[in-house]
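For this depiction, one protein chain was excluded, whereas all remaining protein chains were kept in their positions.
Here is subunit A:
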Amino acid sequence: MSIFDKFDHLRQTYDSLGDRAHNPFSVSFDRIESATEGVLGGRRVILLGTNNYLGLTFDQHGIDEAVRAVQTLGTGTTGSRVANGSYAGHGALERDLAAFFGRRHCMVFSTGYQANLGMLSTIVGRGDHLILDSDSHASIYDGARLGHAEVIRFRHSDPDDLYKRLRRLKDVPGSKLIVAEGIYSMLGDVAPLREIAAVKREMGAYLMVDEAHSMGVLGEHGRGLAEAAGVEADVDFIVGTFSKSLGSVGGFCVADLDGFDILRVACRPYMFTASLPPSIIASTRSALQRLDRDKGLRTQLMANATQLHGGLRALGLEVGPHISPVVSVALDEPEVAVRFWNALVEGGVYLNLALPPATPSSRPLLRASVSAAHSPRQIQKAVDLFGEIGRELGILPAEPFVELPRIAVGAV
């Protein structure tokens, strides 16, 4: 009898995936060489699963700023902003983000996970209603559980289902907050935000969008799906992370609503944890400036995403419905997916494996995330390797398919 007995089932599943070197859930890199290359088990691999959308983790200006900050301000803040005080950089980053999104208020959190945990557990309370997309990220579900609002789900990216559920709540008192994501992290599909915003307006609810995977990716200025869909005025809260396109760690929420600042002394995942260290604040500010200034990064990112999505699709593999920097290949058998993943790593391409039930539609996924820093040759190498392994495993016929027409993100 052990306190860990309750995990027996999980342990079995985990162990069945192979020993440490071959287990997709215990990957440990020997070295990271650049935004797109690392060494894994002594083998050089292309990093195609790191959410490093703009490739800014080795941006020289960001590194210089981080070094300068660590030398002048030290390695950590050793406390919370509420109890132990903010540094100038915290406020400066909040002003930068507010200006970037064209909103009055911003709160920075220590991770994106905590931003969702904090916002969702605080801004709605007892007697209020949270209406979540059923494919929401774990941090959204966890934030919902931490708070006291009544939580219901609508069918993934289905504005009609959302409408139906809000209609049932029509005469029920309390605030209603709808939560959706810009780009969904598993399949790279884009939310029908214009339609969701229309439902929100008609039904008098609030709307929060998590732009974790779409900030710096979608929109003319990189402000995410709300900008791309032309509905920024309808989105009351935007949540995001620094751990993807901004290449560091941290999270934030921006809003324009009066009274927002009270959250600084009400939101526990903001108050009761240490604030971000100066080096992180410095590199994040630098990355945000670059994201804002350098539109070429987004153009290159979309070109790379189109190349990978189109290439895999032309092979005859089943990829997600939209072209976005998250490109996932759906397979049928988990065992085959694990073998496929190992063969990709052995061939020099690292990406993510996602197994049901952590995937939509109960199918295993090989999940790639494209970076602006990938070269066309790296993407082509990945596509070729997918083809070779797919044919070896009997998933693909001996001859590649003809390229099919595809749907572009620009069409949302």
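Note that in this section a residue touches a chain if its C-beta (ideal position, glycine included) is under 8 Å from a C-beta of that chain, and two chains touch if they have at least 3 such contacts; residues count from 1.
The criterion applied here is as follows: contacts and distances are computed from a predicted model.
Undergrad: If you had to name the missing chain as UniProt does, which of "Acyl carrier protein", "ATP-binding cassette domain-containing protein", "Carbohydrate ABC transporter membrane protein 2 (CUT1 family)" or "Sarcosine oxidase subunit gamma" would it be?
TA: The correct option from "Acyl carrier protein", "ATP-binding cassette domain-containing protein", "Carbohydrate ABC transporter membrane protein 2 (CUT1 family)" or "Sarcosine oxidase subunit gamma" is "Acyl carrier protein", the UniProt name of the unshown chain.
Undergrad: Give the residue, chosen from A:Pro159, A:Gly219 or A:Pro360, that touches the chain omitted from the document.
TA: The one listed residue touching the chain not shown is A:Pro360.
Undergrad: For the chain that's not shown, point to the residue among A:His22, A:His61, A:Arg104 or A:Arg155 touching it.
TA: A:Arg155
Undergrad: Go through subunit A and note every residue touching the omitted chain.
TA: Residues touching the hidden chain, for subunit A, are 134, 144-145, 150-153, 155, 165, 168-169, 356-357, 359-362.
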